[in-house]
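Omission of a single protein chain aside, the complex is shown with its protein chains in their original locations.
Entry: subunit A
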Amino acid sequence: MAQVTLNSVRKVYPNGVEAVTSSSFKIEDGEFVVLVGPSGCGKSTLLRMIAGLEDITEGTLEIGDRVVNNVDPADRDIAMVFQNYALYPHMTVRKNIAYGLKNRKTPADEIERKVAEAAKMLNLEEYLERKPSQLSGGQRQRVAMGRAIVRDPALFLFDEPLSNLDAKLRNQMRIEIKALQRRLGVTSIYVTHDQVEAMTMADRIIVLNGGRIEQIGTPSEIYHNPASVFVASFMGAPPMNLIDATITGGQVTLADGVAMGALQTSAQGAVKLGIRPEDVQLVSEGGVSINVELIEELGAHRLLHGKLGGQPFTIHVLKDIPVDPGAHQISVDPAAICLFDAASGMRL
């Protein structure tokens, strides 16, 4: 078990691409941290630097109390689960799981015991003598997990481990991985581009964008207090509504001149209003009017899509509130509105 500390870690690939700009953060012992961001934002690069599969261009990386910049992957006391499982195709499931232990001079009877234990935990007992090619995607995923957990490492690294599975299996494995991590208490770093995975699994989320850390926080902080327009629009499904507006002396005016009311803020000029769809209430009178064009029926709730101030706007309503398309009045709790700088996109 260990904490992980990055001090101004930066990565420039030999071809000149700066995949990760100088980043610092600390992951506490036993924490489950999810690195999330769109494809190409440098998540894998960051993870692979922690694993030792990629050189660190600048800065220091500590696992436990040890600087590991120049330590081989095998000596970092980590285990990694890859997106395409990366099982050894010529070895049986048993050998796949045991390989890392064997090379660490673990006694044979202990290997036997640990493999049996892991196989039991992961429901792999019947498949131990099979080759990976004889397994389904979900089973291969489990073998990859098994290979990681038998090692008893200080740190688990996951690189989009669920993205090759179908949606149903993905939901199931998501819960299993989280439960397993809880049980084992091993510090984990999990990379995904799926914000649902990030929200549901993480103790803390690190949002990356273009090789830069946009925000670090608990799922709730990230969701309710996004640090930038990027985080606001990336996290949450449906995403936060972002509306251009102007503030003069606390009075908010939308782009088409509609007045939204007053806000307690010192901000002036052009801003973006960030409003979560579920923070919007339908009211019978006295609100801002909106024309609902489309209703998405989702069972437990509905999403109403319309335009506010000439920009797309989504409202989340619970299933027992009847709504028809057409003109409606809405009101928003001022405390639930996030203000962003119109130019930089940063939170005001």
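Everything that follows uses one rule, which is that contacts are C-beta pairs under 8 Å (C-beta built on N, C-alpha and C of every residue); 3 or more make two chains touch, one makes a residue touch a chain; residues count from 1.
Quick note on the criterion: contacts and distances are computed from a predicted model.
For the chain that is left out, the UniProt protein name among "Carbon-monoxide dehydrogenase medium subunit", "sn-glycerol-3-phosphate transport system permease protein UgpA", "Sarcosine oxidase, delta subunit family" or "4Fe-4S dicluster domain-containing protein" is "sn-glycerol-3-phosphate transport system permease protein UgpA". The hidden chain makes contact, of the residues A:S133, A:Q264 or A:S284, with A:S133.
When you scan A:V12, A:A86, A:V196 or A:L282 for touch with the missing chain, the hit is A:A86. Interface with the hidden chain, as seen from subunit A, comprises residues 51-53, 72-75, 78-80, 82-90, 99-100, 103, 132-133, 147.
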